[in-house]
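Heads up, one of the protein chains got dropped from this complex, but the rest are sitting where they should.
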Amino acid sequence: MMINSVKVEEKLFQNRYVVDEGRPHISISEPLKASPALRTLVDICPAGCWSVQPDGQLSGTLDGCFECGTCRIVAKAVGQEIQWAYPRGGYGILYKFG
Amino acid sequence: MPERFDAIVVGAGPAGNAAALTLAEAGVSVLLLERGEYPGSKNVQGAIMYADQLQALIPDFRDDAPLERHIVEQRIWMLDDSAHVGTHYRSDGFNEELPNRYTIIRAQFDKWFAKKVQAAGALLICETTVTELLKDGDRVVGVRTDRAGGDIHADVVILADGVNALVAQRSGLRDELKPDNVALAVKEMHFLPEEVIQQRFNIGENEGVVIEAAGTITDGMLGTGFIYTNRESLSVGIGCLVSDFAASKTRPYDLLERFKQHPSIRPLLAGSEVKEYAAHLIPEGGYRAVPKVFGDGWLMAGDAGQFVNSLHREGSNMAMTTGRIAAETVIDLKREGKPMNGRNLSLYRKRLEDSYVMKDLRKYRDLPQVLHRNKQFVTTYPKLLAGAADTWFRVDGVDKRSKERQIVRSFLKGRSLRGLVGDALRLARAVR
Amino acid sequence: MPDAKRPTPARPGAAGRSKELPEHLKAYKGVWVFVELERGQVHPVSWELIGEGRKLADTLGVEVGAVVLGPPAGRVGAVAAEAAHYGADVAYVIESPVLADYRTVPFTEALTDLVNTFKPEILLLGATTLGRDLAGSVATTLATGLTADCTALAIDLETRSMASTRPTFGGSLLCTIHTLNFRPQMATVRPRVMEMPAPDPARQIRVVAHHLDMAEDDIVTKVLDFIPDSDQDKARLAFADVVVAGGLGLGGPENFALVKDLASVLGAEYGGSRPLVQKGWITADRQIGQTGKTIRPKLYIAAGISGAVQHRVGTEGADVIVAINTDAKAPIFEFATYAIVGDALTILPALTEAFARRLGAQRAVAAE
Partner (left out) sequence: MHIVVCIKQVPDSAQIRIHPVTNTIMRQGVPTIINPFDLFALEEALALRDRFGGTVTVITMGPPMADAALRKALSFGADRAILLTDRLFAGSDTLATSYVLSSAIARIGQETPVDMVFTGKQTIDGDTAQVGPGIAVRLGLNQLTYVERIVELDPSLRRIVVHRRAEGGVQVLETRLPCLITMLEGTNHIRFAGMDDMFRAARAEIATWGAAEAGVDEPGRCGLRGSPTVVKKVFAPTPRTEKATPIETSGKSPQEIADAAIDVIFAAKPSLRSEMAGRRQAG
């Protein structure tokens, strides 16, 4: 079946977020070369938060994050660490329906 | 002077609410901490609520709980790319006075549940994330939150903080989840007028339908799609193991889109307005993945303890049960004046073993591995079944005996006799 | 049998909800526009409102009055004369030293005094910081109704009451509001929502000068200073002739450069839809729509913008709207002039290249 990749941003626009500006809850401590295993995050993050920069580094834009934990688990499984915490109380995704 | 409680419950989902309610009703001083703006604002579920375990906690819940529809029909569909073969079970018997299953919307349900907990006397504080456990040596003596002056003490902490169980992980009480033990599900809320839903699904007011679908739709990954009817909306989602997503580099939202575009699904959603897109992890490891769920000064309940029966899509009822049993354990120890140490709290695990929770999980303990190693259940079979149905129902001048032979040949070709028998045995063993 | 002609009680309340205006309010006649004169400059919204006020007044068969307040020996007289060019019949002017800089108290006093003396039925102000501040005080002092941020004004001839339409619920719906049994009916309108009328220099004004009985000592609040905005890079979206804007359909912030590139070739201003501001791709002063800037350009190019109502009301005044969107069912195609169903990421660079080529050729011709 042919289907173009949908724009996940348009899906995220339906959601309610309170972004804790300047306090990303997920970070990468040192520049993390996106190994092939880590590159999968770009595809499998359900909010499309991850991208690979031209210099090959993995970079996250977390405004749309669901706090689901997928990236943390996958990174850990391939032996790399992502500093992963929940946002401060009241911030982040706030489901209207859930 | 730091605040002090008999018990702190982390997380106001089904497990945490059940635990806090049980404790508060027994007169135990309990603090319920929730990191979302309100209970439910971080929680995602399909969602089906089973009445029996809720009823054990709140007998008259039907009076005011935000219930969407009670289920009168269950459809299980095998999808290939263009068709579905399915079973429907519908019974007017489900229109009983006290129905057994309801669709709910978690953000609303959890908020309602937490109000009951407050009414029972527990103190609820939202918008506060527990970052770690306070320890005195190995003994847990409270929690630390992300707020200034955020240390709060308690005799026992019940961790009901969901599938990621970050608090336990940070404190070394639980290992990280494994990608093949956990599914990632994405889901949308599609709004349609009440009458349209009733017409499309052939149901009356308050009646609901559940559709679970598996097949080539998941692209060889182990997983299922679903549609649940709410009052004025449809919960539409699909989930697969994280390890399968990673291996196939499938974008979850593309997968959901493909599911929505399937010719058997699309007409059900036509004209709907999407109001939310959500994603969440579901523990699928079953019995073997359940971690240690008690220790000095702490207990673990709900998804944090991986208490999910993935075959039967049971999670929230196990969460409520484990939350309740954890609370009852605390209450009993308190009554007997026993300290909340690991030895005494091990009673929780014993009680779980005696309950349906661990009995059911044990019954299906091999299923995750069997399905994981045998992808034909979601690849070959749906195609074979749909092909067989097509052959059988198409009236094209071919005699029925030839059609039968054709179908048998297609199965043997697709999966060989040995494979077919093996699959049947594997499946039977995994669910016996 | 009820007597239809019996006047309704002239008091507010449930009984006052009838269509018939109480007798004492029938004396209120005319459409007034408050002319915003600050530091010698008239805010263009005032002229836009005189143009709109003219239409309402013609429907009602009444005069358009322009209220001009300012210090003596300033521009009050000249501005009053100019008001006629845009359609005012009469100017109500007060010149007083206390009206040199805008302050709530003397301006409220001056405007309410004028209203109470000359009794207009409609009073319009610009929805600027000045206009909103003044409208709130004046409406409370007069105990009348105020509808803010209107996008359309009309007269219900049966009741002679003004129907003020404005966006509501975050700009996704419109609502029409009436002020019943109170006069004047007040409304504020955002700049660039109404069309700028063509001035007619031949039109003459009748000036009614009024006295404000207020001395500087009566006023507690003092203006110590005025610090003009220095930011040269400030978006001038509201008055741009050509505007290029992007929306979520661009996919990511890195693609917004495509919008800027095209704007640069066209000598245009650039902006974006509300979600882009929420996501931090652009600053708030570049937001186009009801909660951002209202624009009236000759050409508006919208790339990857779906066109929610809140965006629509901010852009409908554009002469030509070219919308680029992959979704043929996007609401923007319902009010755009031209629809390009396609991917903005490929079409924007093509437009930039084609405009550059053709305008370059044009320039060469012009230079000859």
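To keep things simple, chains are lettered A, B and C as they appear, and every chain counts its residues starting from 1.
Methods note: a residue touches a chain if its C-beta (ideal position, glycine included) is under 8 Å from a C-beta of that chain, and two chains touch if they have at least 3 such contacts.
Fair warning: this is a prediction, and the values are worked out from it, not measured in the lab.
Just list which of the chains on display the missing one touches.
Hidden chain contacts in the full assembly come out as A, B, C.
Can you work out which residue in C:His85, C:Arg286 or C:Arg312 touches the chain that's missing from view?
C:Arg312
Using the document's definition of touch, tell me which of C:Asp58, C:Glu195, C:Asp218 or C:Glu334 contacts the absent chain.
Among C:Asp58, C:Glu195, C:Asp218 or C:Glu334, only C:Glu334 touches the chain that is not shown.
Just one of C:Ala78, C:Ala209 or C:Ala354 touches the chain that is missing; which is it?
C:Ala354
Thinking of the whole complex, not just what is shown, which of C:Ala78, C:Leu173 or C:Ala215 touches the missing chain?
Per the contact definition at the top, the residue touching the missing chain is C:Leu173.
In the complete complex, the non-displayed chain touches which residues of subunit C?
Against the left-out chain, subunit C lists 11-14, 17, 36, 38, 43, 101-105, 108, 128-130, 132-133, 135-137, 139-141, 143-149, 163, 166, 168-182, 220-229, 241-242, 265-267, 278, 284, 298-299, 309, 312-313, 319-323, 332-342, 346-347, 349-351, 353-355, 358-360, 362-363, 366.
What does the interface between subunit A and the hidden chain look like in terms of residue numbers?
On the subunit A side, contact with the omitted chain comes from 16, 88-89, 94, 96-97.
Residues on subunit B that touch the omitted chain in the whole complex?
Output for subunit B: 3, 37-38, 105, 107-108, 123-125, 127-128, 145, 147-152, 189, 191, 193, 232-233, 271, 273, 275-276.
The working rule: only the chains that are shown with their structure count from here on.
Where the centres are mean C-alpha positions, what is the separation of subunit A from subunit B, in Å?
23
Using Cα averages as centroids, what's the distance between subunit B and subunit C in whole Å?
53
I'd like the Å distance between the centres of subunit A and subunit C, where a centre is the mean of that chain's Cα atoms.
Comparing mean C-alpha positions, subunit C is 42 Å from subunit A.
On subunit B, where are the residues touching two or more other chains?
none
Can you list every residue of subunit C that touches 2 or more other chains, as numbers and ranges?
Counting only residues that touch two or more other chains, subunit C contributes none.
In their shared complex, at which residues does subunit A touch subunit B?
Interface residues on the subunit A side: 1, 3, 5-6, 8, 11-12, 14-15, 18, 37, 40, 43-44, 46-48, 66-70, 72-74, 76-77, 84-90, 92-98.
Could you pull out which subunit C residues touch subunit A in their complex?
248-249, 251-252, 275, 279-280, 306
Quick check: in the complex, which residue numbers of subunit B touch subunit A?
35-37, 40-45, 47, 81, 105-108, 110, 126-129, 131, 145-147, 163-164, 166, 176-179, 182, 184, 186, 188-189, 233, 242-243, 245-246, 249-254, 257-258, 261, 274-281
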